[in-house]
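One chain of protein is taken out of this complex; the other chains stay put.
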Amino acid sequence: MIKVGIVGGTGYTGVELLRLLAAHPEAQLTAITSRKEDGLPVADMFPSLRGHVALAFSAPDKVDLSQCDVVFFATPHGVAMAQAPALLAAGVKVIDLAADFRLKDQATFEQWYKMPHGAPQLLEQAVYGLPELNRAAIASASLVANPGCYPTTMQIGFYPLLKAGLVDAGSLIADAKSGVSGAGRKAEISTLFSESSDNFKAYGVSGHRHTPETTAQLQRHTNQKVGLVFTPHLVPMIRGMHATLYARLTSPIDDAALQALYEAQYRDDAFVDVMPFGSHPETRSTRGSNMLRLALHRPPGSDMVVILVVQDNLVKGASGQAVQCMNLMFGLPETTGLQQIALLP
Amino acid sequence: MIKVGIVGGTGYTGVELLRLLAAHPEAQLTAITSRKEDGLPVADMFPSLRGHVALAFSAPDKVDLSQCDVVFFATPHGVAMAQAPALLAAGVKVIDLAADFRLKDQATFEQWYKMPHGAPQLLEQAVYGLPELNRAAIASASLVANPGCYPTTMQIGFYPLLKAGLVDAGSLIADAKSGVSGAGRKAEISTLFSESSDNFKAYGVSGHRHTPETTAQLQRHTNQKVGLVFTPHLVPMIRGMHATLYARLTSPIDDAALQALYEAQYRDDAFVDVMPFGSHPETRSTRGSNMLRLALHRPPGSDMVVILVVQDNLVKGASGQAVQCMNLMFGLPETTGLQQIALLP
Amino acid sequence: MIKVGIVGGTGYTGVELLRLLAAHPEAQLTAITSRKEDGLPVADMFPSLRGHVALAFSAPDKVDLSQCDVVFFATPHGVAMAQAPALLAAGVKVIDLAADFRLKDQATFEQWYKMPHGAPQLLEQAVYGLPELNRAAIASASLVANPGCYPTTMQIGFYPLLKAGLVDAGSLIADAKSGVSGAGRKAEISTLFSESSDNFKAYGVSGHRHTPETTAQLQRHTNQKVGLVFTPHLVPMIRGMHATLYARLTSPIDDAALQALYEAQYRDDAFVDVMPFGSHPETRSTRGSNMLRLALHRPPGSDMVVILVVQDNLVKGASGQAVQCMNLMFGLPETTGLQQIALLP
Partner (left out) sequence: MIKVGIVGGTGYTGVELLRLLAAHPEAQLTAITSRKEDGLPVADMFPSLRGHVALAFSAPDKVDLSQCDVVFFATPHGVAMAQAPALLAAGVKVIDLAADFRLKDQATFEQWYKMPHGAPQLLEQAVYGLPELNRAAIASASLVANPGCYPTTMQIGFYPLLKAGLVDAGSLIADAKSGVSGAGRKAEISTLFSESSDNFKAYGVSGHRHTPETTAQLQRHTNQKVGLVFTPHLVPMIRGMHATLYARLTSPIDDAALQALYEAQYRDDAFVDVMPFGSHPETRSTRGSNMLRLALHRPPGSDMVVILVVQDNLVKGASGQAVQCMNLMFGLPETTGLQQIALLP
């Protein structure tokens, strides 16, 4: 059994990690820290876990995380960079669900996240935790930077086209939509039910932190200079993310070949479902599951490819992907503990 | 492996059965019938099942359900009564999720369901499938009538008080609230998103079919004449049911004794969670799980006990309970395949 | 034109007052105070008001509210009691949407609201602002205590039965359900979209501040001792309130007479709609309007009357009712500026 520690389990990625790990046949929840909730049984905060998780939150100074085999950070940006060096030195593997180790370039990190980086020496060794595009590196990693939710959809959606050199990498557009849980479990007016329900809006159109992360990763797969316009929107639903991706073809390709390209790319990926050409994937078809689904379209009279991508932002977009990385890091089958079927309706 | 057939898998209890049975370690989905969808892969209708269920719908005349060990009816009222006799005669166990066999009294059935009963000879042998109150009978049953969703909450909520003779059985009130999926997957204006969302209303206040079912069952546990006012409401949520139950104490009892009564009653029931006295259970704490949670209250200055009960109407209120019955009927541990943790948020 | 001041316009009752008063033909928005938002145009906070409200928030010390004809307090409990004495002394009428003047009994107020009362000398002169039951007193009042949202539904629902002496006043039950906007525009985790959506729960079952307010008011209409069990619930909708009221008949009355009793009582009330006997009013039929609708039921085989009451908690349950009181206080037709038709769908 893998002894698992979680730092910061009071947010949505935290409770989702608990849900997945409590049912994981090879994981043993060992410690969960929260400065504020010291002593509170986890199931008192999240009654869905009653009968499944007996653990209580511990103050960070009361628990020795170095006894764990792996520690997940489900914390705001800045926490993992402070604690990871000591854990790594003690031989503990680290998976950070925040952004601390997603960007290789320290200056870019500091510009977008408005904080000095506390462990720049780890940036090089940190492995970007997107198994479908980076499996081997993850398997041998000690420190994994779990991707952002939006970047996961954009990379898996654009990758085959970029790799094949079929599109203009300089004029990519990602019009993306996220459920409200993506904003986290924070007391804020803008995500109150009465503010977010029965409403739709864009946000961060003039600049979002997931743009540099995605651009840097996509750049690895093409010699063209990547240019990405990324427009996030907030959808009145709890879970779910939908990316509508637009890429301009620079070489002709027919629909069947396009479809074949994607099917070949993801044939062996258990968590990427390439739906039939022209499908309209729904976010709910992934609710609670680690599956990402996508479908290809060619709007008539245009040189555009439109790729529709859906996932559950808290699972494949966060905690499920983190567990998928853990499985790889510990030599387990990648799907271990991640076979939940989506909840529909 | 138990060979399982499903009649009518195109509704919400059907897809929920598929979700649960596809992950059940002892069940093998063998056939699913639908006259209208003959040949359609189940996963084309419910993309959440892609990769999990390979079965296609078959027209009823193309499949021999008598090869199954058990057949679930996830059909409108009236279908199971037509097909059950032949299946039972062939040695197949039958679990009906509709109302055909819930009422022992044929006249009452025909009055409330406005149809003649097609198999009155089976009413006596049919077993009411509420494991917590009827476990032994279910274990040896061939024909199980799965309870209605509302009746499950009302019976589990009122039972300990009635059995202990502590309340006036003649003035029970159940103010109950259901998510919209309880209305089924039928093309109707009243349950359109634009009609049901951001709205709340009562319905059927002057008479609902779940009243005679509940009254008849409750009557088994008391010598008093049971009187029940049942007021159902529609909540703008997909899944979830909340019953607010009111009973008038006829004997004094303090809060601790009341709590102890319920805890003792349900101590060995894996799917009934008696929360601490004064708690406010939330429907979402059961979303996608087979758990029913309840909590007791004593409003100040009153002789009333208020019992708050929540469940997922499609799981403990329907398909999960049906699988729980199947487990009992086949001698499996009652919780087999039913350990899913609720999806929160 | 009536010069209107608003203290605390940054919450939901505040913006609703602004919506109603901006369209009111006899009201002139003169000042709106907010310590925190001094200088911010109101329409920057609430873009729905762009083009309709030119006013900006002012710090309290920068504006002389004594120049107003009437001041509304859309503030937390405790603010109006501090400022009302000086305004009243200056001849300004005051309408408080909070609870400061709803309870005549100072001790009861202090017990339930956990604060000393700052202006107990005004409790006697304060008039309870429920026009349908207190019209004459409001018309001549200087200080009006606008009722709570729940109490409005309970009083209008129970009143005709109590006044006619037809029911047992000691065993009233109000099972009430409110949209999330009733919790206000406050940064809190429990009313986040991801916590409140697709969920249903009761709250405050062991004691809610609206119980003493309602009991005290109902007591005015009966010689029996009023006993009320009040169970509030939270519904995943923005606006809307539904009260399901239960009263036990002590004298026989047939359905037609019952219906006639309510129709006669509210015949001249423009904002109370007695629907046909056996109707199921929907909250959305009142969305954005000042209308309260109710319908009567007699569950079969029971001595109970069930009264279903709906309103928009922010309009008839708060700001609309306050404007209705203002109309009365200034001798305007009661419906002035309040004729908006509900938004359906």
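A, B and C label the chains in the order they appear, each numbered from 1.
Please note the rule applied: a residue touches a chain if its C-beta (ideal position, glycine included) is under 8 Å from a C-beta of that chain, and two chains touch if they have at least 3 such contacts.
Keep in mind the model is a prediction, meaning the values are calculated, not measured.
J.: Taking the complete complex into account, tell me which visible chains touch the one left out.
T.: A, B, C
J.: So which of A:Val94, A:Val127 or A:Leu308 would be touching the chain we can't see?
T.: A:Leu308
J.: Using the touch definition up top, pick the residue from A:Pro41, A:Pro76, A:Gly184 or A:Pro236 that touches the left-out chain.
T.: In the complete complex, the chain left out is touched by residue A:Pro236.
J.: Consider the whole complex, including the chain that is not shown, and state which of A:Met1, A:Ala90, A:Val205 or A:Ala257 touches that chain.
T.: Reading the full complex, the residue touching the unseen chain is A:Val205.
J.: Among C:Ser66, C:Gln121, C:Thr250 or C:Gln339, which residue is in contact with the omitted chain in the full complex?
T.: C:Gln339
J.: Which chain A residues would touch the chain omitted from the figure, given the whole complex?
T.: Touching the missing chain: residues 171, 173, 175, 177, 179, 194-195, 197-203, 205-207, 227, 229-231, 233, 235-240, 242, 244, 246, 248, 278, 280-284, 287, 297-302, 304, 306, 308, 310, 345.
J.: Which residues does chain C use to touch the chain missing from this display?
T.: Against the left-out chain, chain C lists 12, 15, 19, 22-23, 46-52, 181, 185, 197-198, 238-239, 273, 275, 281-282, 284-289, 291, 293, 314, 339-345.
J.: In the full complex, which residues of chain B touch the absent chain?
T.: Touch set of chain B with respect to the missing chain: 12, 179-181, 183, 185-189, 191-198, 236-238.
We take it that only the chains that are shown with their structure count from here on.
J.: List the centre-to-centre spacing of chain B and chain C in whole Å, with centres computed as mean CA coordinates.
T.: Centre-to-centre distance between chain B and chain C: 39 Å.
J.: For chain A and chain C, what's the span in angstrom between their mean Cα positions?
T.: 45
J.: Can you pull out the residues of chain B that are in contact with at least two other chains?
T.: 197-198, 238-239, 281-282, 284, 287, 345 - these are the residues of chain B that touch more than one other chain.
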